[in-house]
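Every protein chain except one is present and positioned as in the full complex.
And then chain A:
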Amino acid sequence: MSAASTTQSQRENWEGEARGLAHPVDGKLDTRHGAILYLDDVTVSFDGFRALNKLTLDIGVGELRCIIGPNGAGKTTMMDVITGKTRPDSGSVFFGQTIDLTRHTEPEIAQLGIGRKFQKPTVFEAMSVHDNLALALAGNKSVWASLRSRLTGAQRDRIGELLATIRLTEQHQRQAGLLSHGQKQWLEIGMLLAQEPQLLLLDEPVAGMTDAETEKTAELLLTLKGKHSLMVVEHDMDFVGSIAQKVTVLAEGSVLAEGSLAQVQADERVIEVYLGR
């Protein structure tokens, strides 16, 4: 497994590179065996229909993994399971060596360091771009803290950095609901980064983006790689080709193939599920 070879010195290099994007992977998580996320034999059924069928998958520390697969393959359901939205019928989901995600709620999982971008871009439409980012910032998320909360200088700077990263500096006062589809996607990615997660799950991040925006997104994700672990679900093969080292193909709720994009695209079974039977 390629990511298993992620060394401390490599990580420090990345820290230097992606300055201003996010904070380094937290040392607290036990990732001794090189993987940050393990799904083992996960099954999810909806009224007897198996959306995930004995799915087994793992993501290495600092890896950028692309997940592809036809509509209904279970990609979004897999993210629902990882983030605590859906409980699996059987199987286990581990974050690092020790944290069993099936025992935690969505907010707990978010605080453990997993950020998620939804398939349909979801931001707080009534609030300004700035306030969206401010709300997503890492920190104490209790009711009591929210009553006494004031942005610190460091937090303001951080929001400034994030605004620059997602290219919305000019629009920071704008109501998020008025942004274009692509800009909302960017804002949501910015909100994920504000959370300083170790693992980012991105469900179709470039859907509805222009070619130029897609390209910028690819650049951004590549700078995040190493510092963070990423799982990206996309249908846009050009985009996948531009960022992926390793691609996993899901079909009917389990892994069909894994390898480089060229390898999986040459796989007979993959061609079959994409062309229909």
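FYI, a contact is a pair of C-beta atoms (placed from the backbone, for glycine too) under 8 Å apart; a residue touches a chain by one contact, two chains touch by 3 or more; residues count from 1.
Convention: contacts and distances are computed from a predicted model.
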Could you check which of "FMN-dependent oxidoreductase, nitrilotriacetate monooxygenase family", "Cell division protein FtsX", "Urea ABC transporter permease subunit UrtC" or "cytochrome-c oxidase" matches the UniProt name for the chain that's left out? "Urea ABC transporter permease subunit UrtC"
Determine which one of A:40, A:131, A:215 or A:267 touches the chain that has been left out. A:131
Tell me which of A:35, A:52, A:93 or A:110 is the one touching the absent chain. A:110
For chain A, residues touching the missing partner are 83, 85, 105-107, 110-111, 115-116, 118, 122-128, 131, 134-136, 138, 141-143, 146-147, 149, 175, 177, 188, 191, 195
